[in-house]
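Sending over a structure as C-alpha cells; questions will come in a sec.
With one protein chain withheld, the remaining protein chains of the complex are depicted in position.
Let's look at chain A:
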Amino acid sequence: MASVSMRRVDEVPDKELLARHAQGDPHAFAELVNRHRDRMWAVAIRTLGDPEEAADALQDACLSAFRAAGRFRGDAAVTTWLHRIVVNACLDRLRRKSVRPATPMGDDATFDAVAPKMPDPTDAHGVSLDVQSALAQLPFEQRAALILVDMMGYSVDDAAKVLEVPPGTIKSRCARGRARLAPLLVQHRNRRDRKNVGGVEGGGMP
C-alpha cells in the first residue's frame, strides 16, 4: 500500500528530508512520516485509546507538521518535534471532544464520548487492554509523560523537550502516574476476578 518508490530515499537524514520538504519536494515529507509512523501511531493510540480518534489526531498532526515544517528549529531532533505535534494534536482532540460532542447524545452517550474509549477487544491494534484501560484513568499530562518515558523509552530530558516542560516536571508526572497505575496494573495481573475497572478484558465478570 505504501509507495514502493519512496523507500529508496531511506538513508536521507530526517533533517535533510525536512529541508527538501521546505524546498517543495512533496515526497520528502511523506517519507519522513513513513519512517516514523509506527512510533507516532503508538503515541497517538496510547494517548487517546480510541483508534478512530487516534487516526484523526495523527492525520491532524501530520498536516500540522507539514505546514509548520518551515518553523522547525534545527537544534531539536525531528522525532522530538514530530512527537510534540502528535501529543498536541491528541490534546486538541480531547479538548474538542469534551467541549462539544459531535452529535446530540443522551447523558450516558455524552459521558462515553468524553471518557477515553477502550479499543474493541477483538481489534487488531495490539494495545494491551489492561495497559490501555489503566492509562485511560490518568490525567492527560501524566499519561503523556508515561507513554514517552516508560513506553517509548524516551529519556526524561527528551520527554521534557517533547512536552516542553522542565525535566523535573516529567519526573513528577511519571511518579504520579506510576503511583496511580500501580494498584490498577497489580490488580490486572494478579486477580482475574477483579472488580470491573472499566476494562473489557477478562472472563466476562460484569
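Just so it is clear, a residue touches a chain if its C-beta (ideal position, glycine included) is under 8 Å from a C-beta of that chain, and two chains touch if they have at least 3 such contacts; residues count from 1.
Going forward, contacts and distances are computed from a predicted model.
Trainee: Looking at UniProt, which of "Sugar ABC transporter permease", "Branched-subunit amino acid transport protein", "Membrane protein" or "Zinc-finger domain-containing protein" names the chain that isn't shown?
Mentor: "Zinc-finger domain-containing protein"
Trainee: Touching the left-out chain: which of A:Ile45, A:Ala89 or A:Ala136?
Mentor: A:Ile45
Trainee: Using the document's definition of touch, tell me which of A:Leu58, A:Val87, A:Ala144 or A:Val162 contacts the absent chain.
Mentor: A:Leu58
Trainee: List the chain A residues touching the unshown chain?
Mentor: 1-6, 8-9, 20, 23-30, 33-34, 37-42, 45-46, 51, 55, 58-59, 62-63, 66-67, 124-128, 130-131, 146-147, 150-151, 153, 168, 171-172, 174-176, 178-183, 185-186, 189
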